[in-house]
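Not every chain of the complex is shown here; the ones you see sit where they belong.
The first chain written gets the first letter, and so on, giving A, B, C and D; residue counts start at 1 in each chain.
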Amino acid sequence: ACAPGTGVGEKAGKDSSGKTAVTVASLKVSATVPVEIAQRKGFFADEGLDVTLKYVEAAAAVPSVVGGEADFTILNAPAVLAARSNGVPVVGVSVLSTANEDPADSPLRLLATTLKDPEDLEGKKVAVDTLFQLPDLTLRTALRSKGVDPSEVEFVEIPFPQMKEALTSGQVVAADMTEPFATGAEQDKRLHTLISNAEGQTTDWPHTVSLGSEAFVKGNPEVVAAFQRAMDAAVAYTREHPDEARAIVPTYTAVPAELAKAINMPTWKSTVTQKGWQNWADVLREEGAVKGDVDVSGAYVQQK
Amino acid sequence: MPESVKDANPGTGAVTAGPAALLEAQGIARSFPHRNGSVTPAVGDINLSIAKGEFVAIVGPSGCGKTTLLRCLCGLLKPDSGKLRYNGEPVDGVPDDVAVVFQEYNRSLFPWLSVRRNVEFGLTELPKPERRARAEEALQRVHLADVPEHYPWQLSGGMQQRVAIARAIATSPNLLLMDEPFASVDAQTRMRLEAMTASISTELGLATLLITHDIDEAVFLADRVIVLSPRPSHVVAEVVVDIPRPRDALEVKAMPRFQEYRRLIHDVIVNTESSTSATADSPVPARALGTQPERSA
Amino acid sequence: MRHRLVHVGKGLTGLLLLVVLYEAGRASGVFPDEAMPSTIAIVTSAFQEVFSGSLGTATGDTLHAWALGLLSACAVGIPAGMALGASRWADSLAKVTVEFLRPVPAVALVPVAVISFGLEIGMQVFLIGFACLWPVLIGTRHGVRAIDPLMIDSARMLGLSRREIAVRVSLPATAPAIATGVRLAASLGVVVAVAAEIVTGSPGLGQYLTQAQQGGDDAAAFAAVLISGVLGLTVNALFVAGENRLAGWQQQSTEGRR
Amino acid sequence: MRDLARSAASFTAFLLLLAGWQLAGRNDTTGLLPPFSDVAAEVVAILTDERLTSDVLPSVLRALLGFALGSFIGVTVGIVLGWWRSLDPWLRPPLEFLRAVPPPALVPIAVVAFGASDTLRVVVIALGACWPVLLNTTDGLRRVEAGYIDSARVYTSGRATAVLRRAALPAALPQITSGLRIGLALSLILMVISEMIASSSGLGYLILQSQRLYALTPMYAGVLILAFTGWLLTLLFSAAERRALVWFEGMKGRNHA
């Protein structure tokens, strides 16, 4: 399928076994483990979906659904809103995870060397992986909740794998890490967690979500509904079987099995409210990630 | 064939070639513009015709525009003005059956091809064995049969020049243009090559235009010698050489006639140069000597 | 034979120097010890992963996309470069467009490439081809311009048509310059292939590298770097061999006289 | 006159390309290909607000600095390899190895060695852009007509550096500039790549950040500015080149004069 637009708005076809063929462009990160579970545990099949998994990096995720290369893909909620606000016709279809109930369980956290108080961050250099993506936005939200003005902090982009080095060599005073880097770094006695990215948020804030193109979602309500049900079931299963999920992570990501046992996971939860989405819209606007209004109505398919 | 002696009357008299004229040039002029706006006039105004099978030699001072003229005649360079007909057709691009030996032979050979393949280069339409045979024959004629697998840059200057000659004659052209083709070969080889040139042009009824600096060579080889003035060049004299063919080098060069022609041409050149560019009528009684040339072929 | 062995020996010595520098950097603390595994660890990891792990497949994937990308760049770049070099009109016609497209980074084309070519190899080939096109095009164009005009004259004199001249004179005469351009494009192609994989997540060395980095397996990450370096080295060696066959005349014709 | 006609044709061809873009953008349903008119408006916006001085100019400056440094490295090492040919077998393999190492893979080393600074970015650009210059210098020097070298050896009494400076380099200059041309465009591309890491401003950052947030109009505006910069720089470069290589064009073009 190379021609642009093929598949967009078209009815998803049924294959020979009577199942609906669906392509999901997934990411090789631990946050997408429900997708793996849905595939391996047969949740997709139960809903009559014959899913082909393709792996992409975040940059290719949205183009793959709007270009018709895949029917669904996985991203984080603020990215979906940002894309929509820029006129890219994508719609969230289900939620995979939300902010952690207990901030201490968050896979995302800010590690520091000497600083003890988040307020000391003002005027200092802090490493984030990518500006205005989920980790960065959650950190800003967390800081605000502690009364720190993020605009006073100098954020620099340093890839996760190099963060520890940047910290210990003194290039930055703190670094916002994710798993498995955070767990790995915490084993170094010189580093400690300064603040969890989940501070100031509730489980109503969607984090990882699945999405499709507007045309596909409009044109295939049954497929979308089936996909939603399968994903929700998989999310519930994941929540209930954390150890199984941890065992699956190393099979499709590069997280070493040892580390996978120790890492933090997000809260696996598939129900959020419009308020939850609206939170992100407000953050995006406040932090200047998008210009103009972010309209959350229509940004996601209502839960059935 | 030149009907009779020509009076060099540049700028005015058009040379009317007979029905057999192979190449006919009228009022050819060419100059080179420079970046700063100035212009170097090279070829002034030249009328010229070569009959089928005729051997014409051109002599003239260094830098007078001989090479430029030759490049115009074979359609490689567009003259600024003038008419050019080959076989009665206006020239537009290089005609098929014209071969050229360039003065800068070392830059005209293809360095990525062996000597043999350089010579075979123009013969693609022939089947391979014949191509090879022709190339070998041509190389033999220039006494280079022993280095077919060498590359041009492995050859001495004189050898390269001979390869260029072989490449030209291998195509069995109807008109052969040669720009100082023997400049870099030794006296012995030169004599042999001159003899070869004379014999193939006679044998094959090949029309030849030879640019040379050697008056002896011009007289020995040509039916007609054209003397050019310094830049911007025009024809100062045309001398019809009336020595019967086949000509034997030693014999011919001993003839008093030969000496006369030689002297005549030499004088024309000296006179032209000294009178800077005394044009109009040739100061030399070229007419006096010229008669209908006889050709053995 | 002996000569060749000596040659290879010198090259290995040069590479050894690189290893020594790297280890010296580690030992002196200029390079952080933890982030940069030892040469032995890297080489071991490379061997293990190539023969048992997924590095072998990843290398294959990268090579596949690279070869197709480079081929398409040549297929477009060489004829286009020859046209631009030979015809002033073609050159000026394309000039602004070419100069505008040239600085466009392949990564910026990812969205367009995914939309137009999908997630499969076609997208990668497009990105690699786009990046490799310019060195080939510019190199060829330069080569055609540098041809001695007298050679073209000779070919015209020998009755060749424009097309024949292009194939039988311009192409061989330009071969050395094309070879330089292609050599440049070849290793640029490896780089872009890996970068494209990093950005889009298509399978290959780049994706392997990201995954290894994400997993904190530094030795594996460096093994991927090592392999891409070795790939570049091999590709270059192949090209040098090919160049000697196709364009050796130039080297010899200038060096033979010195 | 003729030049004028040529430039006109050149721009017409370019405008056709833009028209094609506009058309494709208008008919785009994916939201990922904005029409040219929107992008052009965004370009104007970027160039008239503070992003000109905060993003565009510093980045272009870095690209130029990196290009200058890369050219210097490329020419120097290229001369060493092309002129002192005995060094080639020793140095070529490690260099070819380094050449094939993708810059993103070098980030760890670079970040650690130079920090997340402008120096890092300039060095990344320089290390990437030096290769075309290096290769073309080396090859150009190897292909210098033997006759020029002979002459120079005679008339400089064989002083190797004089032969190099006064004969080999001028003779290789056309090919070196061909390498510089590629390097110049590559510098701009590498500028974007260099801003992938550890940056929070710059033209490359603008492009990448816009891409991540699916703000395709500013992204293409950034690309357009990049392309425009490349074109301008090439124009300047060509002017300089024309002056330095009058002889080359004249010599090669003489048939068709």
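The rule is short, and it goes like this: contacts are C-beta pairs under 8 Å (C-beta built on N, C-alpha and C of every residue); 3 or more make two chains touch, one makes a residue touch a chain.
Source: prediction; values computed, not measured.
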item	value
Copies present in the complete complex, per labelled chain	A x1, B x2, C x1, D x1
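In this text, only the chains that are shown with their structure count from here on.
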item	value
Two chains sharing the most C-beta contacts	C-D
Where chain A and chain C are represented by their mean Cα positions, the distance between them in whole Å	36
Chain C and chain D, separation of their C-alpha mean positions in angstrom	16
Averaged-CA centre spacing for the pair chain B and chain A, given as whole angstrom	83
Junction residues of chain D, two or more chains touched	30, 32, 108, 112, 196, 211, 216, 255
Interface hub residues of chain A, defined as touching at least two other chains	4, 59, 62-63, 66-67, 159, 161-162, 165, 169
Residues of chain D defined as touching chain C within the complex	6-7, 9-11, 13-14, 17, 30, 32-33, 89-94, 96-106, 108-109, 112-113, 131-132, 135-136, 139, 142-147, 149-150, 174-175, 178, 181-182, 185, 188-189, 192-193, 196, 204, 207-208, 211, 216, 219, 222-223, 226-231, 234-235, 248, 252-256
Chain C residues within the chain A interface of the complex	32, 34-35, 110-111, 114-120, 122, 198-203, 207, 210-217, 220-221
Chain B-facing residues of chain C, complex	148, 150-151, 153-160, 164, 168-169, 172-173, 175, 247, 249-250, 252-253, 256-257
